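Every protein chain except one is present and positioned as in the full complex.
And now, chain A:
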Amino acid sequence: MTEYSRAEVCAAAIADAFKDDGEIFASPMGMLPMLGVRLAKLTSNPDLVISDGESLYLGGVPPLFAKADVVEGWIPFRRVFDVVAYGKRHVMMGATQVDRHGNQNISAIGDFAQPKRQLLGSRGAPGNTVNNRTSYWVPRHSPKVFVEQVDIVSGVGPARAKAAGPGASKYNDIHRIVSNLGVFDVRGDGDTVRLLSVHPGVSVDDVVAATGFALAVDADVPVTREPTESELMIIRNVLDPKNLRDREVPPVDAGATQ
């Protein structure tokens, strides 16, 4: 059996979240999402449109954080807003909190009027989630992140979108939540977060224990697929030769529990 790291499992799982998207703008926020998207573009979905995260659509697939490459378009911030509304976009954002109904918070922790901890602000999460496909990446799965109810709703889950009417729900598409422990969607009963797979070496009980709400769990939960030889070759030799991925998801000792 090939050796692979937890970060590499996550990269392949993130790539899988983009494999059926067709020719759309893939917008990863953060390192592992960027790695996963570029991996998808080099394997399962070469049609993806990717950017340098600043203002250029890239014609090639450079390593993480490399800038110099063939340019195939211009995507300054104002045109990002245009593409959000146009809809041909899949963004993978971070989440300081995500709740049972797939709402996400990156705004603040505590009471909005005077928060215990001010975070970024809602950024584009409210607009993303009612306009284009949105996924979340959580590098450290814990009950502090996966909470019953987020303190502030930045990203809108399907139940709240439906409650706000068709203007909010018709393009609401919360696709995947990928964490360092497993892969999830929001298709549990009542539009709740559901466990789709556990990463190799992680048990369903581990995930349930690290989740602060009642997770929808089917009778048979598969194991997240292992990265293939060619994916590992691409990750290690092409996209992330400096092994930045291990800084975001540290390697897990064989036999160690989460």
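Here are a few things to note about the model shown:
Rule of thumb we're sticking to: a contact is a pair of C-beta atoms (placed from the backbone, for glycine too) under 8 Å apart; a residue touches a chain by one contact, two chains touch by 3 or more; residues count from 1.
Just so it is clear, contacts and distances are computed from a predicted model.
The subunit not displayed here is recorded in UniProt as "CoA transferase subunit A", chosen from "ABC-2 type transport system ATP-binding protein", "CoA transferase subunit A", "FMN reductase" or "Glycosyltransferase family 2 protein". In the complete assembly, the contact with the undisplayed chain comes from A:G121, out of A:G22, A:P46 or A:G121. Screening A:A66, A:A85, A:V208 or A:M233 against the full complex identifies A:A85 as the residue touching the chain left out. By the touch definition given at the top, chain A reaches the unshown chain through residues 54-56, 76-78, 81, 84-85, 107-108, 112-127, 129-131, 152-156, 160-161, 163-172.
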